[in-house]
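Here the complex is missing a single protein chain, while all its other protein chains stay put.
Order of writing sets the chain letters: A and B. Residues in each chain are counted from 1.
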Amino acid sequence: MANASKARAPFAPWDRREIAGAFSVEETARRAGHYKWTEMKLFEALGGWIATVPELDVKMRLGTHCYKHAWHAELWHKRLPELREMNPDRLTLPANDAMVRFIDAMTEPESPDQTIEKLVGVYRVLIPRFIAAYTYHMNNTSEITDMPTIRTIKFILQDEFDDLRDGEMLLQSLIDSPEEAERAAAHQARLEKIMVEAGGITGPGSIGFN
Amino acid sequence: MAITVSPGTFDFVSFDAAYIERIAGIVAGQLGVTDIDFSVEIDETSALNRISTDASVTPVRIMVHSGAFEDKRRPRQQSEIDTTVSLARCMLRARDRLRGGFASAPTDTELTLAQAAAWDTYIMARLSRIDIPVNKQAWHYNWRNRHGFNDHSDAAFERMWQAESLDWDQLSSASDAARSVSA
Partner (left out) sequence: MRKFMPADELARDERFSQTTQRDRMADARTTVVLNGDQNRRSNNRLTPERNDASEAARALMHGIFVGEIQALEGAGRTCWDFTTGEEAPFALKLDMARQAWDEARHVEISCKLGDWMGAEIGQYVENTVLFEAACSNDPVLRLAGVNRALEGLAIDVFTTMKEFGEIAGDPYLEFCEDWMLADEVTHVKMGSDWLRKVTENDPERRKKALEFQNIVDKMFSYGGSRSESDESSLGIARRFRELAGFTDSEVDYVAEVSMQALNERKAQIAERQAAAAANK
C-alpha cells in the first residue's frame, strides 16, 4: 500500500453486483407480508403437532423447527416497516384463498398415526415452495438497493435447507412399506394440487412464472 | 430350605405373597443357597426402593420396602423383574456373608456409602452373568457417585465388575484405593 490517498473504484474488480432488480419497494413488501403470514402458519402448526406425534425424535425436531419459522416470521415482521409498511399486520396476509385452503388441508392431520401426513405437508410440499420463492426473490431483487432482503433470505434459506433435510430423512425413516409410500404420495398430491392453484407462497409469480 | 414371606396379604400395594415366595425359591436355586432359610419381610407402607439383609440370624432376614418389588411403570403393582433382582441382591449378599469371606464385614446399616456401592457392584456384576437383567451403566453411575468421576475410579469399577471371587478385605481395600484419587 504505497499511497493511501490514491483513487480507487467504488466497486472492486471482483464486486459484480448489479443495481437492477425485478421488484419495487411495494412489491417487495407484498411478498414479505406473504412470507410472514405463511411462516407464521407453519410455526403454529409445527408447535401444535408436537403433542400429537408419538415419535420422540420427530417431537423434538418439530419443537426445534417451530422456533426457526417463528424467527423467520419475525425477520419479515421487522423488514416490513423498512419497506414503508408501518403497520406490518396490514400486509401479513395469505397470497390468496387457495393458500388459506392449503394451510387448512396441511394442518388437518391430527391423530398420532398420521405423522407421515404431517411431515409430507411440511417437508415435501410447503418447504420446497418456500425454498423456491425465496431463491427466486434472492436472485431477482437488486443486489444493491435490496441487500437487506437478500441477507434475510440467505439466513432463512440456510434453515430451510437444513430443515428440509431433517424432514425428508425423518420421512424416509418412517415410510417403510409400499402402502405407506402410497399414503405419502397421495397426501402430497392432494396438497400439491391446492398449492398449484395458489401459485406458490406469494401467489402466481412466486418463482417468476405466472 | 424354608422361605417365608410377610405380610401374607397387602393393603397398600397389589403384591402377591405366594408369587414372591415362588420367585424367591427360583432365585435361591440359581444362587445355590437352597440350604439357607430366608424370611422376606416387606414394608408395604413405604414406597422407597430400599433393601437390607441381616444374615446374623436364622432365618436370614431380607427386609424390603415395597418400592424394591414395584413395577415403576405401574405404581403399586408388583414387578417380576424387580422382585427377582431385589431378592437376588439380598440373597447373594447373605451368601457372601455366610460363606463368601465377608464374615468380618460391618452390618448393612454400618457399611459406608462407598463400601455399599463397591459390594453392590460386585453383586450386580455376578447377577448379570447368570442372566438376571442388570443395567450396568446404572451401577457404574452408582459407583462413580461414591468413588469419583475420573478414569482411575472407572478402571477400578471395571476390575470390580469382572471380579469373580473377592473377600471383604479385598473388596474394601479396592474401594478405598479407588477413592484415594478423588478424595
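In this text, a residue touches a chain if its C-beta (ideal position, glycine included) is under 8 Å from a C-beta of that chain, and two chains touch if they have at least 3 such contacts.
On a predicted model such as this, the values are computed, not experimentally measured, just so you know.
> Quick one: which of A:A45, A:I131, A:I156 or A:L170 touches the chain that's been left out?
Reading the full complex, the residue touching the unseen chain is A:A45.
> Tell me which residue among A:E55, A:E143, A:E168 or A:E197 touches the hidden chain in the full complex.
Considering the complete complex, A:E55 is the one touching the chain left out.
> Considering the complete complex, identify which of A:E74, A:E143 or A:E197 is in touch with the unshown chain.
A:E74
> So that we can see where the missing chain sits, which residues of subunit B does it touch?
Here the touching residues of subunit B are 11-13, 44-50, 66, 72-76, 109, 113, 116, 135-142, 144-145, 148-149, 182.
> Tell me where the left-out chain touches subunit A, residue by residue.
40, 43-56, 59-64, 66-71, 73-74, 77, 89, 107-110, 112
FYI, only the chains that are shown with their structure count from here on.
> Quick one: subunit A and subunit B, Cα centre-to-centre, how many Å?
Measuring from centre to centre gives 58 Å for this pair.
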